[in-house]
Structures are given as structure tokens and as C-alpha cells.
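Note that one protein chain of the assembly has been removed; the remaining protein chains are unaltered in position.
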Amino acid sequence: MSHVTVDTSEGSTVLLMGNEAIVRGALEAGVNVASGYPGTPSSEIVETFSKVASERRLYVEWSVNEKVALEVAAAASFARLRSLCAMKQNGVNVASDFLLHLVGSGTRGGIVLVSCDDPGALSSVNEGESRYFARLMEMPLLEPGDFQEAKDMTKWAFDLSEELKQIVMLRSVTRMSHASGNVTFGALPDQPAKKAEFKFDGFILDPDEGVVISAPVEWKHQQQQEKVKKAREMFETSPFNTYSGPERPELLLITSSACNLYSREALKLLGVEDRVGLLKLGTTWPLPPKLLGKHLASTDKVLIVEEVIPFLEENVKILAAELASEIGTKTFYGKNDGLIPMTGEMNPDLVIEALKSILNLDYRAVPQEYEQTAQLSAFTGAPPRDQVFCPGCPHRASFFSIHNAIELDGRKGFVCGDIGCYSMAIRPTGFGVLKTLHAMGSGAGVASGFGQLGRFGMDQPVLAVCGDSTFYHAVIPALVNAVHNRANITLVVLDNSGTAMTGFQPHPGLDHNVLGEEVPAVDIAKVCRGIGARVEIRDPFDVEETRRTINELMDDPEGVKVLILRQACALSPQRKYVKNYSMKVDEELCLGEECGCGRFCTRIFRCPGLIWNKDKGKALIDEVICVGCGVCADICPQKAIRREEVAS
Amino acid sequence: MTTQLVQDPYNIIITGVGGQGNVMASRVLSNMLVSKGFFVTIGETFGASQRGGSVMSHIRVSSQGIWSPQIPKGQAHVVVTLEPVEAVRVLARYGNPSVRVLTNTRPIYPADVIAGEANYPDLSEIKETLGKLTEKSWFIDATDRAMSMGNPILGNIIMIGALTAVGDIPAGREDFAAVISRTLPEGKIDDNMAAFDLGVEMLKKAS
Partner (left out) sequence: MEESVVNRGQSGLRAKVLDAGLCTGCGACIDICPYFRTYRGKTSALFPCIVEEGRCFAWCPKVEVNLDELSNRIFGGPYDGLPLGSLKSLKASKAGPEAGSISDAQAGGTVSALVTFALKQGYIKGAVLTDREGLLPLPRYVDSVDDILRCASSKYTAAPTLSAVNRAVAEGRRDIGLVGTPCQVLASALMRSNQLQRDDFVDPFGLVVGLFCTWAVDYRLFEPFIAARISPERVKKIDIPPPPAEIMEIFGEDGTRMECSLEEIRPLVPEGCAYCIDMTSEFSDISVGVMEGRPEMNTLIVRTDRGERIVDEAVSAGFLEISDMPPDNLEHLTWAAGNKKKRALLRARERGIINSGGGKEPSYLLMNAEVLTRLTEEERGR
């Protein structure tokens, strides 16, 4: 049960997160299968599906990675079911190989690919764009402009997909997926037990009953492009493309997605709604030329507001060039002239600045004096808050040991990493040991390459880290590569029993799935041994033994070594609210800043549960924050931090 | 308690540090307002949640429709901060001379402060700063009181209670009771109601 279905009646209004609105739309469309791989800001989609799986008779899975997730969803479509596949933008890159073939073969049951982009990289290590995939793959793209649309558009996307026999991509952004607003529900269909059947006996080119392949390539490609043309026609009259403003605006503002909300607010704050027209597009690829032509013809000046790369801007300009003889030449404002930033996420203020510049407006949100005082106060009085590993996080202990092992080894060893909470090991919270950081599984892959460079004189030890979920997602092929090609590397698998960063989604290493069913666990150690690596397993909270093991593995001059550091995330269901120890600092023993310590716990180990009592010059446990993992007792040189077992 | 919005949209910011329950607090408050028939837009940054970064929820309350999930510069009407320096940080962008601020007094020290690389201001300095930057500000020992109630996370609810007592929020105790009766297990209702009531009382005393 979830609040997306708590009140199933048509017309009721509920506060929904964008991701939940997408789920509700899919449920109203009668979706049967949902798959995905966790990634902020997309994760709540599959999670929400899982909560209503039994009542809505869905099959929901967290797949091993986004490519497999899309393959799983596609199979449902081939069997004439409706399916949705959700991922963050990075995942579309992973899935794109299959996607290229899928758009060639075409689909049957309605299938929607939801990509949640993260402009400004609020929870990412890049701000990649998925919209270009729509052009690249020649498939339709929809972008909801508010929460109601997120629901309605998702529902419609299934119809569109079936009409075109093509997958449809719906692109959200963080401020849509993770923002919430009122959504008025439509009806949920009675869910008849739909029979899945895959038909393949028909004529080879029959899209409904033939084989599902992308060949003969040229013929299929033509079919694919026909679908794009058909979509273009349909988009001309789509209710998701809306215009508000005067008939002949001074300036036409074209936008989509969350930028729609920013633009609307900017126009209102500046009081220029009667001067500037707002064309909000929901169908952003292919663009409907007649609709665009009509609006472009109504003005001389056009501002395009979007995140991140000028996708809309370029496509509108192409259309404007094609239509130039009918609509005349236009002056364009947007990213190309720098009026709208080329990087980062948008907000109402950035739109205000652009509008002020174009329309020569005067606007101040607050008096200058106030603004200066407020900014100065924050600058001098609000110390920056760097992101850190949580109190009791096993990663802090793991990276402490990795760092110490590398320093003791003394050969300038380094760690290659990838995406996860452990990416923060580029920062002091992880002792800065991470020296490369790229895509899922890239730590192991890049290390595999470094591990070959001994022949060119590189004598630095090579390490890689990955999370447990990442291990299944993309590390296994890199590990096979490293073993087979005799790379000399040490891979540390930070196994914290779940996909922790995105909220504990289960992964193939666990014995239950997202639906709570018991499933076979795929053991990381067995996989690694099967591949041919030397495998050790340790508890990272035993920092000295962990450090010793890492040094031993780094000293082993041959082949691939895997160290699995197994300790559940401090926020995991099994550890959250469970305090194993009550920690106390013995002030008599604590050396503080003296020789022999130099504030080692608060200055170096930096667990937020440890704070510094300025007046006494001693360390102190913050009772509210400490989760009682007990590791600081082992790193204190004076044994001044004591653990007392908490009776459970 | 008012039944009308004093401003439309009425802009609330709830800010704090990852792990403080910011998201939960903004959800509870928003659901109270939706149940009153208002449009509510919440913008949340929870990439940094749980990891010690600053976390902020923007809540837009309106009788007209949905608004930007990011409040424009200088447009906050009321700010609830679960951590004192976050109040100072948030005002740099969203503050204005008529803003009101409710601050929990319990600091959560940033890593750089704990490490001795940055300074954390005394509460008296924060009070002085807020005195300059707000129309009115209240300081509430929410976490400390919540700890004596047995659970520091109830500090959120104390702050929500306090916020409703300011008088600009068109929702109150009954709406809170209705929301938590839907979302919380039976066993937690009493503590939450007590925390809410305590917040109301504390704000009155602090005024």
C-alpha cells in the first residue's frame, strides 16, 4: 500500500512526489511490469511500484543494471504487456546499447523509459543529459512540466508507445522527481489477468507477430523514422504543449520540464506576463513544426530556458531556419549567448536575470543593504558543511585502513573508484585516497589497465574500490578482464549489505528481493573465486586487521586480489536505531592537542559523533549523533574512548 | 490560527542537516496544508541527506496552484531551522527584512569545525545576526527537550508545533493529528502529539 493508491477514486487530490506521480500515471495506464536500477533521483519509482505490486498485480524488480532492466521491460512489451523502466540519466548510457537495437526492432505492449536527469549534479558526479538520446535513437521524448503532468503524461506515454510500436522516453529532472505537488487522480483500471504471450510465427516483417529484430536494417530504420514522423504529427495537437501570454508577445519564452515552473514564477515576479509569451513544451522530440512555427511567427525575440545542454535551443533554431521564409528571422536568447548558464541547474532567479537583461527591467528581490549584510553574515558566520560519511559508516573505517596501508607501503599506491557513497573518499572524510572517479564499475576497469603498466616501469600499487551493488552492476566484467590479462591489482569490495546510497534497495547479493520474496543470493566471494581471484573477507571495523590484510595483498606481486570488507551501512534497516555500544571519553586519559595525539579522533578520523570540547581541550561524544559503532575506541592512541555494551 | 494565507504563495523553508528528519517534517506540514485544500509544492534537496550536508525543503502554499519547487531569492516568509547556523546560511539567499525565523538551538558541528579548521559561532552571535536579518526570530531548545522526551528526532515535531503557533500557517493541531494518524503507527501518536503541544507552548514562552 502506498499513498499513490491509498485513495483510488477518480478526482481525489493527493500530495505526490514527481516520481510517485509517474508511478500513478503508469498504474492508471495499467502497467504490468516495472524494472530499474537504483539511482538518484529515480529510485522512488521502482520502490513505489514495489509497494503496490501485489494489490496491482505487477511484476517489479531491481535489475542488476540498467541495460538488463530495459531488457526485462522490453520482454514484457514483446509479450504485449505494458512495462516501465526507470533509471537515472547515467543508466541510459548503460542501457543505450540495447536501446539502439530496441528502437530498431520496435516494441509491442506500451513501454516507457523514464530517465531522471540531475542538472547541477545534486546527487551525481556528472550532469549528463538524456534528451540527446531521443534524437540519437530516433524515439519520442516527453518532458512533464509539473506534477499533474508527470502523472498524465506517463499514462499517455503508454498509449503513444502502442500506437507507434516504439519505446517512449519520459525525462524528468531532480526538481521534478524529488519535488512534490498536488496531483488529482484519474481512475485506476480494473486489472484483468492479462495473459502474456510472445508471438513470433508470423511474417518476418510483421511488427506484431514476426520476430523482434532490428534487421533488415535499412527497412527497419525506415520504419523507425516513419514512427518519428507520426509522433511529430501527433505532437502538433498534444495538450502537453501549452501557451500562455499575449497573442503577439514582445518575447517568446520557450521552455520545458521544471524550467516551466521557474519561468512562470519569473514572469509573475517581474510582472511581465502581458508582455512575454510562455510556450511550455511537453513533447520535446520530435518538435511539432507547425505549432512552433505559429508561435515563432508571433514575435521577433525568442528566449529558450532549459537544463543543461541547449537541446531545445538547437532544435528550435533548426526549425526556425527551415521555416525562415514563412516566419522571418528571429533573435534568439539562451545558452548560446550565455544569458542562460550552460551548466548547473536552473531556478527562477536565473530566468529573472535573463529576462531583466532582454527586456531591460529593473528588479531587486530585497534591498541591497539587507542582501549585503545577509551574505556577509553567512560568509563569516556559517561555516561550510562538507558532506561526510555518516556516523558509524563502515566506509570511514575502510578508507582509514586503506589510507594507512597505502602510506605504510610507501610506494605511492592509489585507489581507483566509481559511484557510490564511497565516492566521497576523494574528500577528507575518506582520507582522500580516491584518485580516479568515473562510471559504475570503472574503478575496477581503470585499475585493470593500471595493473598492466608495470611493464612500462610503473611501480605504484594499484587498488580499486566498489560497492556491493556496483560489483554486480558493472565490476564483474572488469574483474574477469583483470584476472584473464594478469593485471596486478587489489580490489576492495565495500560490502554494506544493500544499495545504500539510494536507500537500501536489495541487490543480487541478498536473499530477498524488492517484493520481500526469498531469492537465491549470489555470493560475491564465490563469484570472485570462480573468476580466479585471491579473496579475503574482513570486518572493516577491525581496522588493524583490515590494514594488515590490505598491506599483505598489496605485497602480493601477482594477479588480482579481492578484499571484501563486510559491514552493514549505519543507516541499514539492520543497524539503524541499533546502538551496540555507548561511547564515553575518559577526560583523564584524553590527550587532546598534546604530543601523542594531536586531536587524532576529531581532526583526522572525523566521525561526526565525535566533537571537540573547546573549553576543556578534550574530545567528546555527541550522544545525539553517535550510533555506537565503537571504532573510535580502537583508533584512540590513549584508549581514552571507551565502549560499553548496550543491553539490547 | 488563520484560515487564509497571509501571502499567496506563502513560502516556508525548513532547513537542517542530513539525518535530522527535514524531509519528514516538511511532509507532515505539507500534508496538513493539503488537507485544508491548499496547493502545496515542496522542493527538496536530499542528495546530501544522511551525509552531513545542509538539507533544505522549500514549501510553497497557495490557493492558486503549483509553484516553482525552488523559492526565488529573498522570498521566504518563514524559515524553520533544525540547526542554528543553517538559519544564517539560508537567509543569505532567501531572507528579507520581513522574514520570520524559528531556530532549534542544538548545533550540529560541520566536519571542518570539529577538525578545528573552521569556527562555529556562539549562539549569542547567531542571535545577534538573526536580530539584524529578521522581523522576528525565536530560539527553541527543541532537540534538548526532545531528548528528555526520549527521542531527539521529536525535535522536528516540536518545531512544527512551534511554527503553527506563530499564527501564519492555516493549519493546526487537529490537522496535525489527522495527518499523523494516517502516517504513523498507533504507538507513536501520543509522543508526537505531546511534542507538537510542547512546541506550541515553547513558542509562546519564547515570544
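Labels A and B are assigned to the chains in the order they are written; within every chain, residues are numbered from 1.
In the analysis below, a residue touches a chain if its C-beta (ideal position, glycine included) is under 8 Å from a C-beta of that chain, and two chains touch if they have at least 3 such contacts.
Values in this document were obtained by computation on a predicted structure and should not be read as measured data.
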item	value
Chains shown that the absent chain touches, full complex	A
Candidate in contact with the missing chain, chosen from A:E10, A:D159 or A:E407	A:E407
Given A:E10, A:D556 or A:E594, the one touching the chain that is not displayed	A:E594
Where the unshown chain meets chain A, residue by residue	403-404, 407-410, 431, 551, 555, 593-600, 603-604, 635, 637
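In this section, only the chains that are shown with their structure count from here on.
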item	value
Centre-to-centre distance between chain B and chain A (centres being mean Cα positions), rounded to whole Å	27
Of all residues in chain A, those that touch chain B in their complex	13-15, 40-41, 118, 122-124, 146-148, 174-176, 178-182, 258, 261-262, 264-266, 269, 347-349, 352, 365-367, 370-371, 373-375, 377-379, 381-390, 421, 424, 428-429, 571, 599, 602-604, 606, 608, 610-612, 622-625
Residue ranges of chain B touching chain A (in the complex, touch as defined)	17-19, 27, 30-31, 34, 39-48, 50-54, 66-70, 72-75, 85-86, 88-89, 91-92, 95-97, 106, 108-116, 118-121, 125-126, 129, 132-133, 143, 147, 152
